[in-house]
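The excerpt is restricted to a subset of chains, each kept in its original location.
Order of writing sets the labels: A, B, C and D. Residues in every chain begin at 1.
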Amino acid sequence: SEDSEGAGAAEVDDVINIVWYPNESGNDMKASRDEIGRVITEATGKEVEHQLTTDYAIAIETLINNNADLAFMGAQGYIEAKNGNDAVTPLVVPSGESGTLDDAIYYSWLAVNVDDQDNYKVDGEFSLDTIAGKNFSFVSNSSTSGFVVPSSSILAHFNEQEEYADLVQEDLMEGGPLFEQVLFGGSHQGSAVNLLNGNADVAAFCDTCVENYVDVAEGDVNTVGAVYKVKDDAAEPFNTVTGKEFTLMSVTPVLNAPFAANLDVLGQEDFDTLKALFTSDEVANNEKIFVPEDSGEPGLFFKSADERFVEAEDSWFDPIRELSK
Amino acid sequence: MEAGRTNDLPYIKRTKDGRINIKSGNKIDLVVKWTLIILSILTVMAFFFFNYIGLQWDRAIPETAHNLRVMFLEPALNHFSWGEAFYQVGITVGLGVLATVIGAVIALFLALMAAENLSRPWISKSIRAVVAVIRAVPTVLWVLIFAIAAGLGSEAAVLGMLFHSTAYLVKAFSEAFEEVDAGILEALRATGANWWHVVTHGVLPSTFTYILSWVFLRFEINFGVAVAMGAAAGAGGIGFELFMASGFYFDLREVGFITYAILIIAVVLEIISTQLKNRYFPASTNN
Amino acid sequence: MTLLQVKGLGKSYNSETQVLKNVDFEVNAGEFVSIIGPSGAGKSTLLRCINRMVEINEGKVIFDNADVGSLKKKELRKLRTNIGMVFQHYNLVPRLTVIENVLHGRFGYKTTMQGIMGRFTEEEKEHAFMLLKKLGIEDHAYKRCDQLSGGQQQRVGICRALIQEPKLVLCDEPIASLDPNSSKVIMDHLKSITTDMGITCLVNLHQVEVAQDYSDRIIGLRKGEIVFDGPSKLLHEDQINHIYGTELRELITV
Amino acid sequence: MNEKKMRKSRMQTVVFLLIIIIVTYLSAAITEFNFLDGLATIPKALGWMAGNLLITAETLERLPAIMEKLLETIFMSIAATTIAAILSIFLGLMGSKTTKVNNIFSIFARLIASISRNIPVVAWSLILLISFGQNSVTGFLALFVGTLGFLTRAFIESIDEASQDAVEALQATGATYFQIVNKAVIPQSLPQMLSWILFMIETNIRSATLVGILTGTGIGYTFDLYYKSLNYNAVALVTITIVIAVLIIDSISNRIRRVIL
């Protein structure tokens, strides 16, 4: 899609369209979305329209084709959008606990059910060798932590073996070459549920997307071998698998998802206004946007320490770019 | 009885073993027979060809039964309100109406050009060919193309559905037009009427009821499509809630509720359209 | 006064068979002419050449001093308004009312827009009712045509032709689908069109006796050629046999 | 008085048109649809298609894999249709006025038809996907349910329309129910039924794309995968194979239909 820059003349109008990935399109995130919309309207005087989607690709293409001003998208989605349209620029990235880019990361997991964990160990250690021929669940093939990161680490592992030397990323999308069957959960939650209800043997998903639903039962957070247990009062989709446990066989850090803007549509002026707005203390302290972690409320972003939005350059995403090459 | 004598009666056909044949063995029976045989073979083959990966019958069947029971016996709304549900159904119906009405209007004109008795052969042939191809392209693709190119929203959903609707109706309408008695057209032309006169006063009145029933049928189809496509195109509607409820929240009770809502609307639409058709149109003298 | 001249008319639908060959005749204003001939002789084709419902291949048709074959689209419409046509199967729009069907005869005088909107003047409507009354079907004016009997429908067809205020009416087997009673009514009406209104009539007929009874002049067609043309009285047994050939017997049992 | 009647029917037409216009306007309002905006995007969409939906030599390498999936889809549609047809014959016999055994079965058959037809295929796909997982059987079942409803309704009509007289005659000869069904009803309505079956196969291949996306099976899944990885060249190839398959099946069934009807 290199040549889609020409797709329609972009014009700055007085509506700001924000595209949300399916993960963020649920009704329980509505309060957070609306609050973000409200502060944007306040700052720019423009109306905000939220566009909810049912898949990643549409969200990405919408930004590429000048049909949206902003999108909250994974790093991989951002990179694809940038490839498709140079006007796409990162606006801000939610930081880590430190309030800086340094720990603006979350984790991509490969998880297996606790009861089966021994099947995935060689000499008492988890080994990726064991996942060949299993049923595997990814999130979506445009997901950073749910496909790009785990698939590249899997490839890196298997390409060293002669049998799998020619394996490429596409081979992981379908059953046959490496896995018996490949499922896509459509969302991180969906991928996790695929694992817990037995449809998949191994699943890839990320930590933040499921943290509302699970508690650590054993071991340290985000370490290999940690066991997580689904809360007894977990909301859907986990309500059918409450009490089930999974353990992590691999943990990989992933860059946080940015708010990306299409400069052609948004306009430099609003871009600057929004950058100032998002990075302000006012937003960082807005409890509807950064929901206090102990409140138990659902939300898009959570605050346990100094979390806030911080600026990020395009080059910050280079590590992810390297992965999908 | 006198089998020896009846043997050589010219009007009795016999099989090789001397039994009397009672089948005529005509072309129609033959084609029907072979079509059925081939379909059966293909069906049996299909089950060998399927991939059964991850299928656990012993788990799947009781689970489906359980899920269906939860869905239909314990429907509930958890993530949105009644008012919201009503509004979303309205959107889906709206998408269906728009795609059907706009599609029907466009199709009407194209069908006039596609009907062999009202048009030139090359125009009619080319329209038919184009329409056949458009019809063969799955609606999903149209919707996705418009969602990508035109942006998320009802425009993408409606335009995407429009292609298939129009193509489908062009075929149906033009076949109806072609069935108009050639004599009627001839008589009108012989009075000095021009093409538009013939169409508006001869063709349309004669086919009005057919056109309407096709439009109603298409509307029913479009409503079903709008459930799926509204969500994909970002136009919302009850389909988005259905997608969220099932793919995201895995909330069967809500899926059940939404299914009921859709079912009720579909049945109501069906009743309305049959009533309308029966009550008004066979007897009316529209022009 | 000669209203219609057919000169050396030839017509074939495909290269194999010549349907009409070198047909020559003239019709004067006010004549009532019957055309007879076996099935496939080309009677219908001949009528259709006169108002150019089919294209003319050879020869000329001159109607009211206009060369029919060379008319442009607009002139052709004008020509057709001057020629009414009545069909074997009536060819009415069954779902419309009688009065609507009659008014269809006025389309030739309308612009496209007027026609589409169905705008007819009060005079036209009154004229239509007058014609319906004349043919004795005024009571059915608001009925749908498919609720009428064959004979009644044919009368609607005649009204549609007459409201065109034509100089010539072409009738293609107007009574072939009717029972004897209705046939008589229709033939009487057609005859009166010529005698009372002075409109020329050209009628295709299958029934030789009917042709003899009603028309001044008969044209006999056989395999696309005129084999008889003269006053009805002069049509005798042997001419009939010549026209119908050996087909006569079959024809009568039909 | 008659003049009035005619006016009334003209009024009815006007009212009818008004209703349609109002309903359309309301629909546009609730969905926030702007016809002119929509129209304006058509060139954009066509431009996008021309720019992106190109088949390159590289994508042709995927053809064998695509063909295999297409074949799976075709098989899925055929199997779903024929199996649904077998069941639909029984439901149709139960539901038809001429052959019904009793009213309860008849209502039951019609109810099944109505429910399975009116619950959108999206809903079925999602329900089945949950328990059957991502394999051909799920796609097969999702197609099967919708087809069952449609065919039952069509078969009820075919049976109703085709055989009343003959059924009566055979009853009078002392034939049993199954003899009547087998020797009068089925032979009489079979061609019509077959025509519906062929129609459904074609329809199912088309809707298998959607079902495939939803259930992760067949050509629809392939389509979805390529599309989600923004590989539009491959999407174009998939689409073209679907179009060709549908056109071929369409023309075969048209030919069969022309002979048997």
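Operating definition for what follows: a residue touches a chain if its C-beta (ideal position, glycine included) is under 8 Å from a C-beta of that chain, and two chains touch if they have at least 3 such contacts.
Quantities reported herein were computed from a predicted structural model and do not represent experimental measurements.
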Counting all copies in the complete complex yields A x1, B x1, C x2, D x1
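The rule is simple: only the chains that are shown with their structure count from here on.
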Chain ID, smallest distance between chain and overall C-alpha centroids
B
Highest contact-pair count belongs to which two chains?
B-D
Taking each chain's centre as the mean of its CA atoms, which one is farthest from the centre of subunit B?
C
Report, in whole Å, the distance between the mean C-alpha point of subunit B and the mean C-alpha point of subunit C.
45
Just how far, in Å, is the C-alpha centre of subunit B from the one of subunit A?
39
Just curious, how far off is subunit C from subunit A if you go by their C-alpha centres, in Å?
81
Can you list the residues of subunit A that touch 2 or more other chains?
7-8, 55, 61, 65, 181, 183, 199
Which subunit B residues sit where two or more other chains touch them?
51, 53-54, 59, 144, 148-151, 153, 243, 247, 250, 285-287
If we count contacts the way the header does, which residues on subunit B are in touch with subunit D in the complex?
27-28, 31-32, 35-36, 39-40, 42-43, 45-47, 49-56, 59-61, 63-64, 67-68, 71, 87, 90-91, 93-95, 97-98, 101-102, 132-133, 135-141, 144-146, 148-151, 153-159, 224, 227-228, 235, 237, 239, 242-243, 246-247, 250, 252, 255, 258-259, 262-263, 266-267, 270, 280, 284-287
In the complex, subunit D touches subunit A at residues 44, 47-48, 51-52, 133-135, 216, 225, 227-230, 232
Along subunit D, where are the residues that touch subunit B in the complex?
6, 9-10, 12-13, 16, 20, 23-24, 26-28, 30-35, 37-38, 41-42, 44-45, 47-49, 71-72, 75-76, 78-79, 82-83, 114-115, 118-123, 126-128, 130-137, 140, 190-191, 194, 197-198, 206-207, 209-210, 213-214, 220, 223, 227, 235, 239, 242-244, 246-247, 250, 256, 259-260
